[in-house]
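Report on one structure; see the data block that follows.
Shown here: the complex without one of its protein chains, the others still in place.
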Amino acid sequence: EIPVPVYTGEESVASHFALVTAYEDIKKRLKETERENSLLKKRVRLLEEKLLGSHLEEATSSVG
Amino acid sequence: EIPVPVYTGEESVASHFALVTAYEDIKKRLKETERENSLLKKRVRLLEEKLLGSHLEEATSSVG
Amino acid sequence: EPPTSTVFLDSCHFSQVVFTDVEKVYVPGADITCHYTLSEHITPRRKDWVGIFKVGWKTTREYYTFMWAPLPSSSSTGDAEVQQVLFKAYYLPKDDEYYQFCYVDQDGLVRGASIPFQFCAEAEDDMLMV
Partner (left out) sequence: EPPTSTVFLDSCHFSQVVFTDVEKVYVPGADITCHYTLSEHITPRRKDWVGIFKVGWKTTREYYTFMWAPLPSSSSTGDAEVQQVLFKAYYLPKDDEYYQFCYVDQDGLVRGASIPFQFCAEAEDDMLMV
């Protein structure tokens, strides 16, 4: 026994509604992920600078 | 003079089609952004380890 | 004056069932429990069902799998009692596409749709805080 949905013209409205629900959520996730991404990029840049700085320091101290 | 679109039952199909087009692309972007995110997180972790390593090294060398 | 889009905007009856606690990602190979609440505008009937649909579905016949919706216990008086349906792992999708729950009443009308979810193992490095 399986459900036999009655086909109605309404169905396209329902399917649109369901897709809008999904789209809105995926859009939100994309926004969040992009924001996180942006923060991560800043952090990578910061860490790279720190690392470069500490290498330079090291180089200086071993030379001096 | 503005376009006066004729309303047809077809319109809901058209709007669904357009939304599917948009949804598929946003979904793809989310996937790409998530992948980039994952790579960035790995890089942050690596850089943090390197930085920690170089600090330790520095500490050792100044002690020794 | 041509008919307007009010039929679309009047999305009221599409929200008579609200899915709650939907995860973004479910672990593949495990059963999942679907939670939802029925608003006071819907009278659940014996042949209502909850389906898992691939996002972008066009007709309710495209459900991936379904379970009959349990009739709420008659003793319950709270109108927002959480209902639940268990989907066994065996019947769940095996790919990493996006799916959503939909509540379909016995007349075939969609009374609610959830946010999308996937079935995939989470990347181990996603624990890092930013």
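Here the chain labels run A, B and C in written order, and each chain numbers its own residues starting at 1.
Going forward, a residue touches a chain if its C-beta (ideal position, glycine included) is under 8 Å from a C-beta of that chain, and two chains touch if they have at least 3 such contacts.
Bear in mind that the values here come from a model prediction, so they are computed numbers and not experimental data.
S.K.: Pick out the residues on chain B that sit against the missing chain.
M.R.: Spelled out for chain B, the touching residues are 2-8, 10-19, 21-22, 25-26, 29, 36, 39-40, 43.
S.K.: Mind listing the chain A residues that contact the chain we can't see here?
M.R.: Here the touching residues of chain A are 6-7, 12, 16, 20, 23-24, 27, 38, 41-42, 44-45.
Definition applied: only the chains that are shown with their structure count from here on.
S.K.: Measure off the straight-line distance from the CA centroid of chain B to the CA centroid of chain C, and report it in whole Å.
M.R.: About 26 Å, centre to centre.
S.K.: Whole-Å distance, chain A centre to chain B centre, using C-alpha means?
M.R.: Chain A and chain B have C-alpha centres separated by 4 Å.
S.K.: Go ahead and note the Å separation of the Cα centroids belonging to chain A and chain C.
M.R.: Computed value for the inter-centroid distance: 24 Å.
S.K.: Would you pick out the residues of chain B that each touch at least 2 other chains?
M.R.: 12, 16, 20, 23, 27, 41, 44
S.K.: Quick check: what residues of chain C touch more than one other chain, meaning two or more?
M.R.: 8, 55-56, 58, 98
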